Every structure is written in C-alpha cells, then in structure tokens.
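Each chain you see keeps its place in the complex, though not every chain is here.
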Amino acid sequence: MKLIIAAIKPFKLEDVREALTTIGVRGLMVSDIKGFGAQSGHSEIYRGAEYEVNFVPKVKLEIVVPDELADQVVETIANTARTDKIGDGKIFVLDVETAVRVRTGETNEDAL
Amino acid sequence: MRLLKILPAATAVALLPTLGLAQDADVTPTNGEIGYILNTFMFIVTGILVFWMAAGFAMLEAGLVRSKNVTMQLTKNMALFGLAAILYYAIGYNLMYPGDGWTINGILGAFSPTSVEPVGLAGVETDLTYASVGSDFFFQLMFAAATASIVSGALAERIKLWPFLVFVLVLVGLIYPIQASWKWGGGFLNEMGFLDFAGSTVVHSVGGWAALTGAIILGPRIGKYNKAGKTVPIPGSNLTLATLGTFILWMGWFGFNGGSQLYMDTAANVADISRILVNTNTAAAGGAIAALILTQLLYKKPDLTMVLNGALAGLVSITAEPLTPSLGAATLIGAVGGVLVVFAIPLLDRFKIDDVVGAIPVHLFAGIWGTLAVVITNPDASLIVQVKSIVVVGVFVVLASTAVWLLLKAIVGLRVSEEAEINGLDMSELGMDAYPEFHKG
C-alpha cells in the first residue's frame, strides 16, 4: 500500500474529495497546515510596520491506498487541484507496510 | 422596600423620608429637591456608562494581545478595577476633592476615606443645589479606574501581575488624585485658569505618561524589534473583541464627557449635555474616518486597528472641551486626533517603545492635542496656561511613575522571565489558557 501526502489549496478540498471518491478512495485524513514555498514571501503592513508573509494556508491530505490505485490517485489530485497558479501544491508518495481497521481488526487492503 | 408598592398611596408617601414635607406635604418631590434629584440621577446614569468602559478596555486589550497572554490581560483588568474601587474610596476621593480640607493648600488634598450621605439623608443638612456625594463619588471613581486601565494595555504581554497591581495602587491612590486635585479639586492649576472639561490631561494624559514611563523602563516584548532594528508586527489575536471594546468605550464616553457637565438641573445644563454628546460622537467619527482614509492612502489598505485607535483618539481629543466646539469643529478636532495616532504608532516603534495597544498615541498624544485645542473654540482658554498645565502634570506623573517603576524593578522585578514570555504569561504565570481548546500557532 502507499501513503499519498498532498498539500493543496484549501478551496480545492471539496472538489478533490469528490474526484477521489469517484475513483474508489473510501477514506482520507485532512489537516490544515501552513505552507512555505515559492508562493510565500509577499509583504503586508500592520500598524505601519511592513513584514513578510512566509506561510500561506494549505490543506494537507493523507490517503492510504492499494499500490495499484496509487498512480491514479496522484493523477486525480494533480488534475483536480491544479489552477496553474503558483502555490497549487505538491504530492508525495511513501510506502506503507501495514494497515489496520480499528473497528474490525481487518488488516492491509481490507482495512482501507 | 419592595413592600411599599402594595400599600395605599397615602401610607407610601408617609413612609418616605421627604425633606420637603415641611414646606408642602402634598407634593413629592418638593420644588427644592427636583434639581438635586436630576443632578444625582444624571451622575448615576453617566457613572454606570463610565463603569462600562472598564469592560471596553478589557475587550480591546484582550483582542490586541496574543492568545497566549489573554488570561493575564483579563486578570489585570478585573483586578485593577477592583483595586481602584477600593483605593479611591480609601484615599483617592478626598485627596482629589478636599473641599477646604487641603493638607497643603491647592497642592495636596485631604487624607481620609470616603463617606457618603446617611440612609434617607437622615439628620443631615443637604445642599440641594448639587448632587449626592454618593453619586459624585460613583462617577469620579470610574475616572480613576479608567486611568489605570490605560496603563495595562501598553505594558501587556511582559509585565508581572503583582508589580503591575502595586503600581495601580499608587496611581489610583496618590498620583492620579493628587494631580487631579490641582484642577478639579480647585487647586493651583485651576486658579491659573487651566481648562480641561472631562480630562484630556487630567485623566488620559496621566494614564498615557504612566504607560510611557512603564513601557520605556520595561522595554519591548521579545521579538518586537529584530536584530536589524526593524519592527516585527505582532498581530492581535482577536480583532472582533478589539472592535467590541472600541464600541463599548465610545458608548461609555457619552457618560464620561456628558456627566462632566455635572449639572442637569436647568434647561441650559441639559441642552449643554446634549451638545456635549453630539460633539463627542462626531469627534469619534472624525477620528475613525481620518484614520481610515489616511491608512488607505499611506498603505493602500485601510488598517482596522488604526481605525479603532483613531476613533478613540477622536474621543480623547474632544474630552478637554466637548462643549464649546460646533459640530464641524468637533469633527475636525477628532480627525486631527485620528491623524496623530496613524503617524505616532510607527514613530514610537522607531524609538523601540513597545506599546501593545496604542495607548500612548491615543491617550497621551491625543490628550495633549485635545488640551491645546481648547483654545480654538473656548475664548476663556489661554494657550500658555494650557501648555504650562500639560507640562506640570506631565513632569509630576513622569517623575512619580518612574520612581515607582524603578522601585518595583529593584525590589521584585517588573518583567517575567524570557522563557515565561516566550511560552506566554497565561500558562507560565497563571497556568490557565484563555482558549484551551483552540489550536493556535
């Protein structure tokens, strides 16, 4: 199984979730993160003092899927989250050794 | 006394202590008492409005500090009001209004706790031309507390609780009432012809001077100015609360300035109060709009925190003379106050004076401006006298506060440890998070 980690723009979350369910993803974890990257670094003024905004709000997805589904998931996220503007985000794939469903104790593919 | 209401009217009246019964038993109140009742009730209503400002300061400050210091800021605001209430009763009031009981004539008032009229004015000759001492004390007490509230905001996020509260004791018990007696107690500044209707100098600049000396002695918050000496903004954690606090202060100010007319026993007095209210309101509007437009022009984006400070600066600016200006003049006087803060806030930063909520620009700078502005609309005012008085009060408060701050610094220390400041005063000093469930970063 693979763990797919993706940082995307927050307003794309709903579209991505929908797109993923249509290709058979049945679960995922979402967290709000502060992203640092090429998009960062514009400056704002607060009470007359200028400062750099280094972090932009992003949403992080973590999805564990069977190996054979991994590429499709990556593609789907890439296509749905793209706005062609800087800051669209990144997708990373890691290997997962075991998966367990707490409720049933099922393991690996059956747990997803 | 609830029962009364179900007794037949006759008995009811009989039961009521009525000074006037002698003159004409059948009318309550007697003509002689009406003015007294109106004056006293006016103080009650306006005094409650000024009390409300304590909540305004608490919300404004809680909104402009970081979430890790909110519980501490709230604790300071609650505690300082409680202490102010007790100290002003124990010492402050009679020190400020000695009548003819001066310790040093025109300079140092009387030392004695406050006592108000006996129940039902029983067995006392009451001067019916003013208001009850109780209502006057109630009203004045709120001014003393406001002075202390001004200080708490400027020194937020780094000063220890108890040393701060000790300073409040001295400020409300001695510093504030002594200098206030010079003007409002009928002391030497008053003799000189100093004019300060509701306290741009007597109240606001005093809080401002105390805040300034404190901010300098205390030093800036860790990280407020980086190695390069550049200012690093530290955004407030909750601008909704800051805005609520500003609206509360604006509302309370109607009591602050309106009640300072002191009398509502004639058509002229009540008309003056209404004139004061419209001027107070329009000055606040002028300050807010000036800051709105100016920040748009300077920074291309309006800065809400400056708009809030602008409204408050407008209010402070009109406080020295809310009666004589026309609506137009009042709007402009307030607007100048709003402009002042927009320039003063970055200026203070240039000097590395870290004022968390903008208390110094709002209360000190706008307070000075307002005191000078009296001469524009009030023919009885003299620029020299106004300046002299500003200086006299300023020197006294700066010296006195500095002494107290340095003493406290030497004995117990003013500032929390670096680690405590970094982790936030809430957990390190109080072990209590204001928003324990909410994720912050």
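To keep things simple, chains are lettered A and B as they appear, and every chain counts its residues starting from 1.
Note that in this section a contact is a pair of C-beta atoms (placed from the backbone, for glycine too) under 8 Å apart; a residue touches a chain by one contact, two chains touch by 3 or more.
Owing to the predicted nature of the structure, the values given are computational and were not obtained by experimental measurement.
Could you spell out the copy numbers for the whole complex in terms of the labels on screen?
A x3, B x3
Everything below uses one rule, namely that only the chains that are shown with their structure count from here on.
What whole-number Å value describes the gap between the mean CA coordinates of chain A and chain B?
Spacing between the chain centres: roughly 52 Å.
In their shared complex, at which residues does chain B touch chain A?
For this pair, the touching residues of chain B are 230-233, 235, 298-299, 301, 303, 305-306, 342, 345-346, 349, 358, 441.
In their complex, what parts of chain A are in touch with chain B?
For this pair, the touching residues of chain A are 34, 45-49, 51.
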